[in-house]
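Removed from the display is one protein chain of the complex; every other protein chain stays in position.
This part shows chain A:
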Amino acid sequence: MKWDWGAVRDFMPHFWDGLLVTLQALALGSLISFALGLVWALLMRTPSRWVRWPVGAVTEFVRDTPLLVQLFFLFYVLPEWGLTFSALTTGVFAIGLHYSTYTMQVYRAGIEAVPAGQWEAATALNLPRRRTWTAVILPQAIRRVVPALGNYVISMLKDTPLLMAITVLEMLGQARLFSQQHFQFTEPLTVIGVAFILVSYLASLLLRALERRLVR
């Protein structure tokens, strides 16, 4: 096995481009999944069974099917229906949607963990429903779930290479392109493998710091 530092040096500019796209997809995907997950979690608490049942079924379906096939679905089917987005937009939306079905469970656990006394106090103070949620329940619930949400950010990071399959040039896409042009597979693939370990390790350190601040 020969290791060629020259190939690593040639690959680095492409690597930084890829890292940027990966981080963009990660940041936007996280935002979508946090927002959508909260929406699902709140919808699952509505009294009407006609809302809860469809939301539950759809999210279960999305959670139990591969993200890769969902990516293909959105990438190839939406244009047939006359909706065209860039590959990155489609990918970000797919990741956000897929992970929102996970964050929804996190939010649910967080909301259920708020002590019943808080609900009763809100009722006793005659707070309207909206204020009960925004001022009493959600601030306590979200504070509790930040570490769990952070874990999903790290899983999302590890799912961003899938975007390569729909032509997005993120880290793995760049590595594959470079490998095919130069017939050097070992160096680019190893570089991004190590990069993933480093980024997810850094992210988990950050997360632990955040956890210490929020959960006391």
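By our rule, a contact is a pair of C-beta atoms (placed from the backbone, for glycine too) under 8 Å apart; a residue touches a chain by one contact, two chains touch by 3 or more; residues count from 1.
In the analysis below, contacts and distances are computed from a predicted model.
Student: The complex lacks one chain in this depiction; which UniProt name from "Extracellular solute-binding protein", "Cytochrome c oxidase subunit 1", "Ectoine/hydroxyectoine ABC transporter permease subunit EhuC" or "ATP synthase subunit a" does that chain carry?
Tutor: For the chain not displayed, UniProt's protein name is "Ectoine/hydroxyectoine ABC transporter permease subunit EhuC".
Student: For the chain left out of this view, which of A:L23, A:A109 or A:L177 touches it?
Tutor: Answering carefully, the residue with contact to the hidden chain is A:A109.
Student: Mind listing the chain A residues that contact the chain we can't see here?
Tutor: 1, 61, 63-70, 72-73, 76-77, 80-81, 102, 105-106, 108-109, 147-148, 150-152, 154-162, 164-165, 172, 175-176, 179, 185-186, 189-190, 192-193, 196-197, 200-201, 203-204, 207-208, 211
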